[in-house]
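First, the structure itself, so that you have it in front of you.
For this depiction, one protein chain was excluded, whereas all remaining protein chains were kept in their positions.
So, chain A:
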Amino acid sequence: MYAQLVETGAKRVKSLDEMSPEERAFQEKIDAETKIEPKNWMPEGYRKTLIRQISQHAHSEVVGMLPEGNWVTRAPTLKRKLQLMAKIQDEAGHGLYLYSAMETLGADRDEEIEKLHQGKAKYSSIFNYPTLNWADMGAVGWLVDGAAIVNQVVLQRTSYGPYSRAMIRICKEESFHQRQGYQILLDMMREGTDEQKQMVQDAINRLWWPALMMFGPHDDESPNSQQSMAWKIKRKSNDELRQMFIDQTVPQLEYLGCTAPDPDLKWNEETGHYDFGEINWQEFYDVLKGNGPCNRERINTRKKAIEEGAWVREAAVAYAKKQKQRAAAA
C-alpha cells in the first residue's frame, strides 16, 4: 500500500446513536455508497484523515520516481530506457492527480510538500530501499507496482469522489508498469547469463519482504483501520490485501523459476491461500521512523529538486506577468 499507518484521530468508531445529526446524515450517505464531494459537509476527522492519506499517497508517487531515476542513464537498451522514462513520467502524473484531489479538501500543496521535507509527513516505506542492479527495475515494477495495484484497485471505490476518480485514472495506467517490470525479469531469466539470473533472484530476495510491508501492520495492530473502514476511505484491511497480493504473485514467481526468501511460504489446501512467514516488523517501524537505508538520501534529493527548480518557477511567474502587461498595453 502507498499509505501506511494513516492517523484518523479516532480511538474508536462512534455508533449512529452517538453522532450529531450532521454526522449521522454523513455516515448514512457513506453506508448507502453515495460518494462524498468537495462541497458536501464532512466530519473534520474525515477531512484530515483523507488529507493525510492522499498526501502520503502523492508523496509516495513522487519519491517513487527516485529509485528508478537512478537507472535511466544505466538502462541496458534504448527500448528499456524509453519504457522506464514513460513509467517515471506516469508516476509524476499520478502524484499530480493526487495532489489535485487533496487540494479539493482545502489543503495547500506547498504546505503538504513542506511537511514531507521536514519529516512530518510520510511516504511508503518501500522507497527507502536502494535499487542496486538492473533486475531491481524489473522487481520494482512487478512487486512494488503489483502491490500498489492490489491496494489501488480497491481504492477506486473509496468514499471520497475526487480520490476515487484519481484512483480510476491511475489504475488504468499502472498495469503497464507491472507488466514491463515482469517482462524485464522474464527476459533475464530466459536469455540471461547465469550471473544475470542470479541478479534476478538477488533483487527478489531483497525486495520481497519490503513489498509485503507496503500493506502496513497487521489488522489488530492497526488502530486507525477501523475508523477508515467505517468511513469507507479504506475498503479492505491490510491483511486481506496482503493475502490477495501473495496469492496472485506466487504463481508468477514460480513461472519465473525463482524463489521467495521465505521458508514458510507454501500453499494451504484447506484455506485455499498461501501461508507465509512473519514479517520483520521492527524493520518496518525503523524504516517508517526514518532509519531505512535511503530515507535521508530521498528527502535530500527532493529538497534539492525544489530548491534548484525555484528559479524556473519564478521565471514562469515573471514571464506570465510580463505577457499580461504587454497584452494590456497593446
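Please note the rule applied: a residue touches a chain if its C-beta (ideal position, glycine included) is under 8 Å from a C-beta of that chain, and two chains touch if they have at least 3 such contacts; residues count from 1.
FYI, contacts and distances are computed from a predicted model.
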Checklist outcome for this item: The chain not rendered here carries, per UniProt and among "(Fe-S)-binding protein", "NADH-quinone oxidoreductase subunit M", "1,2-phenylacetyl-CoA epoxidase subunit PaaB" or "Aspartate carbamoyltransferase", the name "1,2-phenylacetyl-CoA epoxidase subunit PaaB"
Checklist outcome for this item: Across A:Arg12, A:Lys39, A:Lys79 or A:Lys120, the one contacting the chain not displayed is A:Lys39
Item to check | Residue, one of A:Glu33, A:Asp110, A:Glu195 or A:Asp220, that touches the chain absent here | outcome: A:Asp110
Checklist outcome for this item: Residue positions on chain A contacting the omitted chain are 37, 39-41, 89-90, 93, 96-97, 100, 103, 108-110, 165-166, 169, 173, 313, 316-317, 319-320, 323-324
